[in-house]
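Note that one protein chain of the assembly has been removed; the remaining protein chains are unaltered in position.
Our next item is chain A:
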């Protein structure tokens, strides 16, 4: 499933515009310890994090995450959105909690991938 389709189905707002939304999202990874994310997230994961600082873009780029998902309506810094957009990484904003995102995403993509 493409990131932009995922965002639409999940009712998420794409903060970074359309660019990057053509990546395939194949899973979800939820964690806020950046070193842990670096070594455990997989290419194609939608990465759920409460962090909104600039380094999120670097971690998403290095792990080849499909997109960054910021839960619970947390405001994302403008500089981070700009940086991510430059790197072709979508940042999706959701009003849901990480748990709810994981649950719904699993129903949407997890069962298809399994």
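Throughout what follows, contacts are C-beta pairs under 8 Å (C-beta built on N, C-alpha and C of every residue); 3 or more make two chains touch, one makes a residue touch a chain; residues count from 1.
Going forward, contacts and distances are computed from a predicted model.
A.B. asks: Out of "Imidazole glycerol phosphate synthase subunit HisH", "Anti-sigma regulatory factor (Ser/Thr protein kinase)", "AzlC family ABC transporter permease" or "PTS system galactitol-specific IIB component", flag the one the UniProt entry gives for the chain missing from this complex.
C.D. replies: Result for the unshown chain: "Anti-sigma regulatory factor (Ser/Thr protein kinase)".
A.B. asks: Hey, which of A:14, A:59 or A:85 is the one touching the hidden chain?
C.D. replies: From the options A:14, A:59 or A:85, the contact with the absent chain belongs to A:59.
A.B. asks: Extract the touching residues of chain A with respect to the undisplayed chain.
C.D. replies: Contacting residues on chain A, toward the hidden partner: 32-39, 43, 49, 51, 53-55, 58-59, 61-62, 79, 87.
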